[in-house]
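Removed: one protein chain of the complex. Kept in place: all other protein chains.
Note that the chains are named A, B and C in the order they appear, and that numbering of residues resets to 1 at the start of each chain.
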């Protein structure tokens, strides 16, 4: 499916709309098949023991799937998450950024489904897997 | 099942171990059947439009289920979330705290399962439902 | 919310529309808050060891939530499951029927969310928990 927004447009949108994550999450690459985002891990994401917290990984998955949907339908839409399922499989490695690879599996008129695999940078085995459904509001 | 920690002990534990949410999340009531926690909603939890963000509700569910498990097994354990499923059903009402009601459905030797309903205070229909599995480390 | 179909109407609908489960699943009770269905367990639902299989419990949850939605919106609608999450928590007891208690948590214009607790009859601890989202087609 043709993309409506490129990497730069998504990052500008991100800074403007999600000031909470500005400077932490970046779209790193994007094509019609795959969007990869990066979480620059710092102390605020960490749990005791030095690993990234579950909610920080959930937030990364959420914003990544949201951006991958916007890349396809454009900035106008106000999509909301209706359902999410996440498996935390391994501890992220301390001191490494997280990379989230997102594929959009369905982009319907009303519902979109995306899935994300999260890795510690440079480590092959994934730390988490997440799938989410977004509800897409009707066009005006 | 008999409780190992009471409301006050859980709140002290919360402040010491999760400084990120200190002062935001409190255990409000606790018995053998139900734990209710409160998220004091402020600007950092909000999305454009004045509603609480999905990741903030996920974090509330996560810490609430964690506390309900600790109430039963005591503070020694280092439980980790392995799986979570969450349905976002309605927009939280602007300007109201969120209450999370947690029931523990299973407390096994290795796995525990809890579920949470989240409401805007004073509103009957739930805004979100979440179930999570925690892995409980073996006793030393 | 007022009910559009009663227990008898749902059971007649079930026999007519789901011949695969005819005689196996019955609506046992129904009010505005709770629908309880029963799976008459026989050999076809069993796994080695004498317990009911996961897919048989999934099918029970699916039909139960579907019936609870129809009870509220009437038989005309052709709702489809879009998402399901299920936790298998304990082995069902051999030789006991399963009871599925269903609550509808949301009944929107487009999406409905229901949740089910499944018990072996006469046993307090639940064997499974399931939540599902149904997509409701637009009225013609």
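FYI, contacts are C-beta pairs under 8 Å (C-beta built on N, C-alpha and C of every residue); 3 or more make two chains touch, one makes a residue touch a chain.
Computed from a predicted model, the values in this text were never measured in an experiment.
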Had the left-out chain been drawn, it would touch subunit B at residues 82-83, 85, 110-111, 133, 135
In the full complex, subunit C touches the hidden chain through residues 17, 20, 44, 48, 53-55, 58-59, 62, 80-89
For subunit A, which residues lie in contact with the unshown chain of the complex?
85, 87, 89-90, 105-106, 113, 115, 117, 125-126, 129, 131, 133
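What we mean here is this: only the chains that are shown with their structure count from here on.
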For the two copies subunit C and subunit B, is the contact made of the same residues on each side, with over half of the numbers shared, or of different residues?
same
Please work out the Cα centroid separation of subunit A and subunit B, and write it as a whole number of Å.
23
Could you give the separation in Å between the centres of subunit B and subunit C, each centre being the mean of its C-alpha atoms?
27
Touching two or more other chains, which residues of subunit C qualify?
85, 133
